[in-house]
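The complex is shown incomplete by one protein chain, all other protein chains being positioned as in the whole.
Note that the chains are named A and B in the order they appear, and that numbering of residues resets to 1 at the start of each chain.
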Amino acid sequence: QSSVTLFGIVDATLQIGRGSITDRMQLTHSGYNSSRLGFRGTEDLGGGMSASFWLEAGMENDNGQGQATNINNQVSGTGTAAAFTAGGGNGRQGLTFNRRSTVSLAGGWGEVRLGRDYSPQFWNLTTFDPFGTNGVGTTQTLVGSLGGPTNVRASNSIGYFLPGNLGGFYGQVQLYLGENAEDGGAAEDDGRGVGLRLGYAAGPLNVAFAIARTDFASAAAGATGVGTGEITTVNLGGQWDFGFAKLMAHYNRDTVDFLGGEVDSDGFLVGALVPVGAGEIRVSYSQTELDALAEPRTRKLALGYVHNLSKRTALYTTVARVRNNGGAAVALGGSTTAANTNSTGFDFGVRHSF
Amino acid sequence: QSSVTLFGIVDATLQIGRGSITDRMQLTHSGYNSSRLGFRGTEDLGGGMSASFWLEAGMENDNGQGQATNINNQVSGTGTAAAFTAGGGNGRQGLTFNRRSTVSLAGGWGEVRLGRDYSPQFWNLTTFDPFGTNGVGTTQTLVGSLGGPTNVRASNSIGYFLPGNLGGFYGQVQLYLGENAEDGGAAEDDGRGVGLRLGYAAGPLNVAFAIARTDFASAAAGATGVGTGEITTVNLGGQWDFGFAKLMAHYNRDTVDFLGGEVDSDGFLVGALVPVGAGEIRVSYSQTELDALAEPRTRKLALGYVHNLSKRTALYTTVARVRNNGGAAVALGGSTTAANTNSTGFDFGVRHSF
Partner (left out) sequence: QSSVTLFGIVDATLQIGRGSITDRMQLTHSGYNSSRLGFRGTEDLGGGMSASFWLEAGMENDNGQGQATNINNQVSGTGTAAAFTAGGGNGRQGLTFNRRSTVSLAGGWGEVRLGRDYSPQFWNLTTFDPFGTNGVGTTQTLVGSLGGPTNVRASNSIGYFLPGNLGGFYGQVQLYLGENAEDGGAAEDDGRGVGLRLGYAAGPLNVAFAIARTDFASAAAGATGVGTGEITTVNLGGQWDFGFAKLMAHYNRDTVDFLGGEVDSDGFLVGALVPVGAGEIRVSYSQTELDALAEPRTRKLALGYVHNLSKRTALYTTVARVRNNGGAAVALGGSTTAANTNSTGFDFGVRHSF
């Protein structure tokens, strides 16, 4: 047997959501870190070269289900929950390596990585979010994203990463394929895209910029005000570690270029992580606004605390509140709320990694 | 890599069923112990505290499929086999951690366990069944149960277990959530329940009592004589180890409180495990009777033998026969039988654990 590392996280969350229409209480998962089970390993090929693999499955440890992936970077690439349910799918979702499924070759020149991986345009939203895009505190810039099926990860991707010895500069570029038949039709390039991220980290500073474009055939906007078409995402984030606190911020803009128009979703976050003894206070303000219809806007304030029992095990709690305007109706914790009303979400949980 | 234990059981069974309508022969699984693949581990947190996780997937090693779980402790929480098949699901069921998926914190005060786990009301049926609720010999008290989706396991659960140093007393309490939207409707609490089990084990004696209640909206009984509504399960079991034989018995009563009535299912088992050399003879008589319609009753006699080739590997065989009355039509081993007729099932297999 070659050396394979088996790793994972089991994070269970008691979550309560309150909205103007319905409330909900759940024992759910991933309130602090995403629950997962993974297998990875690296082989030294000599001459500074190495080969490696990484297979990581998301899981819902509250009920034992796995999570679906997306096979073609298009909406059709993941069966909708509703359709799967109609087909009897409740409770039947098996483990897939939806979080990451890659094989890599690396050397002094960098790394080439093939398979399903995070998209470059996602990293600034999660790295520079005190809540790491998990739980009720997740930055509203992600919740309100127009980034489409590849706003977090892309399948069928070919990635290149800069090597680690560039004096603090880092970067990656990723091509991903929609794999449609090349039949000359308008949708033949759907799901195909390219993303780029460049950053610089040194001492207390970390800043990065990303841009991505994904092809989709144009279709007119309906009642939602957002049509289908080429998606462009641009974002920028950074943090400064003052020691007593790590301040972070990011800005994100998604643009959809649809038939007969263009619409943007603009959002930003400011937040901080404040170490206190064996724990950490987390706080953020984030918002997203759509420049369509009555310009729906959602603003979120989140406050949390993580208490580390060890490096691997932590207790945590988060409370978040959203305020909706312009017709927005975002609700937290599985609740539902009427347009232009508020909603509150609450997480309390335990995260154990292995 | 932290220390993860990878464990499992592969149990293959040649099973034959004979009934008055159709017979069947299968190479199936889990005739002696349930086939599974799991990952578990424990971290010492110091001060007598520990954190641990347990992820255990059922599997059908005769064909390689996984098994579905239930996401909300309601009938809708697991896609029916029929609906999944209509949706093309045959052969497509992936691995889920349907058997157990938990994270725990433990100390001198006991253990808190979160996730999907056995329900307290299940333990007396399986612990005090010589066939451990596997194969054609499975106690009829489980087969004829009215316990609903949580009669074996519950998702979204918060459990507490007494510590192990109480002079032989043991116990657990479990709360589980249905996670429905709180919309004021009759079904908003469906799938929510609580179970309790208390026992005492010392020397040759082991006895335990359990009670559980699960909420469901009331609906009238149809042709089955059993409507939908709050389910209450009460059971009691025990064993005495005489050395030359371990005698065991249990009693179980499920009550459904539906619209316009109430119905009980009453059942009991008496049985024994008799060690003989490297093996063990297993024998049981179990029955269940429903107090509705013509009071359908099914009585089962089961006889088996397990031959241990090692601690991990065993050959086994079981023969069981059911006798149906009052309109019951329970059949064994995948056969079908007419109301009030008999059916016979036969298992022969090998169990290998790792």
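Keep in mind that, in the parts below, contacts are C-beta pairs under 8 Å (C-beta built on N, C-alpha and C of every residue); 3 or more make two chains touch, one makes a residue touch a chain.
As the structure is a computational prediction, the values presented were derived from the model and not from experiment.
Q: Touching the absent chain in the whole complex: find that residue among A:Gln26, A:Gln93, A:Gln172 or A:Ser284.
A: Touching the chain that is not displayed is residue A:Gln93.
Q: Quick one: which of A:Met49, A:Leu166, A:Ala220 or A:Leu259 touches the chain that's been left out?
A: Spelled out, the listed residue whose C-beta touches the missing chain is A:Met49.
Q: Tell me which of B:Asp62, B:Glu188 or B:Glu262 is the one touching the absent chain.
A: Here the residue in touch with the unshown chain is B:Asp62.
Q: Hey, which chain A residues sit against the chain that's not shown?
A: 1-2, 4, 6, 39, 41, 43, 45-46, 49, 51-53, 55, 57, 66, 68-72, 76-89, 93-103, 105, 114-116, 155-158, 176-177, 179-183
Q: Extract the touching residues of chain B with respect to the undisplayed chain.
A: 5-8, 10-12, 14, 21-28, 37, 59-66, 84-96, 309-310, 312-313, 334-336, 350, 352-354
The working rule: only the chains that are shown with their structure count from here on.
Q: Report the inter-chain centroid distance for chain A and chain B in whole angstrom, where each centroid is the mean of the CA atoms.
A: 38
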